[in-house]
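First the structure, then my questions, so here it is.
This view holds just a subset of the chains, kept in their places.
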Amino acid sequence: MGKTVRLGVIGLGSVSEKYVPHIRALNLEGNDCEVIIGCDVRPGKAERARGWGIPAFTTDHSEVINHPDVDAVVILTDMQSHGRITREALLAGKHVLVEKPMSMDLNDAAELVALAKVSKGHLVCAPHVTLSPTYQAMWRHIAAGDIGRPLSARGMYGWAGPDWDPFFYEPGGGPMYDLGVYNVTTLTGLIGPAKRVMAMTGIAIPERIVNNQKMTVRTDDNFQLLLDFGNQCFGVVTTGFTIQRYDVAGIEIYGSDGTINMLSDDWDPHGYKLWRNKDGFWQDHTDRNRWRWTDGIRDLIQAIHEGRKPVNSPEHAYHVLEIMAKSMESGRLGQALPILSTFTPPRFDAVGQRVAPHLDHAPEI
Amino acid sequence: MGKTVRLGVIGLGSVSEKYVPHIRALNLEGNDCEVIIGCDVRPGKAERARGWGIPAFTTDHSEVINHPDVDAVVILTDMQSHGRITREALLAGKHVLVEKPMSMDLNDAAELVALAKVSKGHLVCAPHVTLSPTYQAMWRHIAAGDIGRPLSARGMYGWAGPDWDPFFYEPGGGPMYDLGVYNVTTLTGLIGPAKRVMAMTGIAIPERIVNNQKMTVRTDDNFQLLLDFGNQCFGVVTTGFTIQRYDVAGIEIYGSDGTINMLSDDWDPHGYKLWRNKDGFWQDHTDRNRWRWTDGIRDLIQAIHEGRKPVNSPEHAYHVLEIMAKSMESGRLGQALPILSTFTPPRFDAVGQRVAPHLDHAPEI
Amino acid sequence: MGKTVRLGVIGLGSVSEKYVPHIRALNLEGNDCEVIIGCDVRPGKAERARGWGIPAFTTDHSEVINHPDVDAVVILTDMQSHGRITREALLAGKHVLVEKPMSMDLNDAAELVALAKVSKGHLVCAPHVTLSPTYQAMWRHIAAGDIGRPLSARGMYGWAGPDWDPFFYEPGGGPMYDLGVYNVTTLTGLIGPAKRVMAMTGIAIPERIVNNQKMTVRTDDNFQLLLDFGNQCFGVVTTGFTIQRYDVAGIEIYGSDGTINMLSDDWDPHGYKLWRNKDGFWQDHTDRNRWRWTDGIRDLIQAIHEGRKPVNSPEHAYHVLEIMAKSMESGRLGQALPILSTFTPPRFDAVGQRVAPHLDHAPEI
């Protein structure tokens, strides 16, 4: 292992409460790293930085990006500024982890992908769902042919919707970018790039109470998105701020020889169930251990230490962005739209070391 | 109760093995009825009729239809002849129960609906899913506003596909007509008529072994069907001969104040789960009692005895037919298609008598 | 196959409603058999016999037993008369199927077991739980060492209690004989004979409404029964008319290398779950097909046709009787009691033919 990875965190809102403790835990577990500067446009967040023992604070993100000791920049700001700051950081030669979406504009996102190819720095884009042990175990089963050729799939993720930020109900917000992004990332990761989309979308709840004020919803809050993976394999993603509660497998993939279902949501998976026709029973691989959805930061830090590329490619994130953008367009037009981008899903051939489940007595919380 | 309802059964294949014993059970339970003549183009089926104690047999369906003592005709023949025989029976003034679909041609089906309006006889079209206690309990919860306004829905029903009849893989066959028909009937019954459909469809498994012979599949075997119910409420039905095994709620409906899920398939429901935001917990109404999917015959016999209309209308069946036909067309065209027909879903306001579940010790098998 | 097995049924109460249709179904499925005489002390039951097409009826059970054409006697009378009629039928050289318990007196039961050894006729004693496909699959897993050596076990079966017959709350009745008998039969069948018992028992609900009349309960209605299987393997059976509802595995067996659980009750099993340490996942063998708890009649008829012994031995039924009698005694005394009897559990090495589950599309109801 090389020298300490020094990080600058831009955006000290609620998402940073997940990333910063994760970074500290990573350091304790032996991934040499530390946050050396925090940044937020709200000066009051300096206190939060201090509370975490971050030695420096600024309200100017450029100061973080141009800090000579900063190796990697973690961008957790409002969605609208993701693209701009990511671009600046890549141009400065820094490694970047950016929360979803990398940009709200497809063209800008394409430029970021191109920039990442030539930059010294890695670009890691959330969501990081392909890094969970559950996802990777499912990937291995599919790659091994355990369900045969995938033919049909479903994803589901929704809830009642946030009441703390009007942005979620304005153009650029909405449940597809906030929630559907997970399922689209998972399904394209496991099955492969989509060739075509088709959707029904709309504003099902035209008025909301947000921050105790009534507001008019101005972006679609209800989605049924069809994905054509080629070879007559079709998937559906159901998402919306229109779902009060569900109790279903977050991801289901139906193949020519079996079925694999992810238990719980892909951002918080609890294992999976596998049916193989040749078995004639369900394998129930429930996993009580918890995985952190901020896990991309671990991968970035380890990639820097190990001199390798991060697991997730910007191309995957871009592909997901294109699908999401076209889902809304398809909903408006009432017709199928082609997906022009593609990517190569990450492989997870090697099985990590793990304790036999019956000896894993007290799962970590 | 009036006089015995006398039935003629046309088609003594495998489906009759479900209907005829059901008719006999109905008689034992006090619904005065009997099968007085059986019919099959295959003379060898005379023996099956004899085994069931049916006093007459013919290979000519017209003989059944024109039999002066026959009150109601039960049509269980191959799909291709459903429309023709139904028409003949309605013109003869008989009550008719016809297995799905009432016709393979939308125009012919429309004519049957019109004919049923002026005929002395009732027309009952399978599937009969709205008659199950589970369906009706769900209907009452939705009607009572327990989940608020329905906003999103999913249905799932598929399997590996039959290997005993090439018809399933020829034009006119396929999983939408064979399997999807149940979910479409249930969702339109519970939510209301659909205004628009959009689908991805295709032939995922181009060759099959049927009756131990390889054959080329010539109709779509894989469907993702989107339904627009108006008011920005969207549903999806996933069906196909492309699903080896599943373990999901057959029907899920997400409303503005809660969620209701049917446990197991709608043709064999095992109760339901209800979430109401105001409860804050799932109500689990698992029902171990079994319902017979041939239950339309009970309703028809009782309707005749009671001088009322059957519960299910031909208009509902026609609406479902139009949706299914347009799903394939939408799949071909890659665009949304309007649904022109409509219907009024049956109401189930009255709750039947039932034993308190904890006193229902040994459920009937 | 030999000649038709001719049966006489003694006792035409509610239990006969399960056995007689089963016998008729068996005949249709190719097990040549028929009921030629019915008997009930209540002359009014003649009508029920007629409704079933049974050609003769009597109020005198001796007439059935001594009927020259009767091969096998099915005893479904009140518990108090089981022993006496069974004895009479065995002495007449008939095959006998007797509902539980074979006798209410341990000494009389021992005599029946001895008599069965020398009689020409087979003695089949309910319950028949070892005949279910689920039980037999579990037996095979245990015999194959899939869970290692059994070390611990639980059984659970109870409900709110009957309100239609005071007998259940009088000495000789009670939930151990009515309900616990299933679990004790299953556990001793799967693990082997018990060496010792220990129990807490009591009358938890001293007054009941039965047939709309208040009555005083005079036998224990609440049981926790411990079973010592030797080799430091211990089991518990929880039963009572003190359980309003449960949602647990009916039978759980914990071994040195894994666990096997029966899904649902042992008289109505829905498959099983298997954990093997070497797998590291649960195998979920849910079985949607239903098994009839009257299945001993099938085995008896087939045993007669095939010239073999029935699967279940009277020795097993006697062993279970001894355990149940001593459970109440242990409850009174507050100390462990030895079990003196033993038996050899039936083996189920051969796997029956079955359809691959994913091709078993529409399970029989």
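Read from first to last, the chains carry the letters A, B and C; within each, the first residue is number 1.
Quick note on the criterion: a residue touches a chain if its C-beta (ideal position, glycine included) is under 8 Å from a C-beta of that chain, and two chains touch if they have at least 3 such contacts.
A quick note: this is a predicted structure, and the numbers were derived from the prediction, not measured.
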{"item": "Identical protein chains across the whole complex (3 displayed)", "value": "4"}
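Quick note on the criterion: only the chains that are shown with their structure count from here on.
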{"item": "Approximate Å spacing (C-alpha centroids) for the pair chain A, chain B", "value": "42"}
{"item": "Whole-Å gap between the CA centroids of chain A and chain C", "value": "55"}
{"item": "Residues of chain A whose C-beta touches two or more other chains", "value": "273, 275, 277, 282"}
{"item": "In the complex, chain C residues that touch chain A", "value": "273, 275, 277, 279-286, 356-358"}
{"item": "Footprint of chain B on chain A - complex, ascending", "value": "147, 151-152, 154, 156, 158, 160, 196, 198-205, 222-224, 226, 228, 231-236, 238, 240, 242-249, 252, 254-259, 261, 273, 275, 277, 282, 334-336"}
{"item": "In the complex with chain C, residue positions of chain B that touch it", "value": "28, 159-160, 162-163, 244-245, 268, 290, 292, 357-359, 361, 365"}
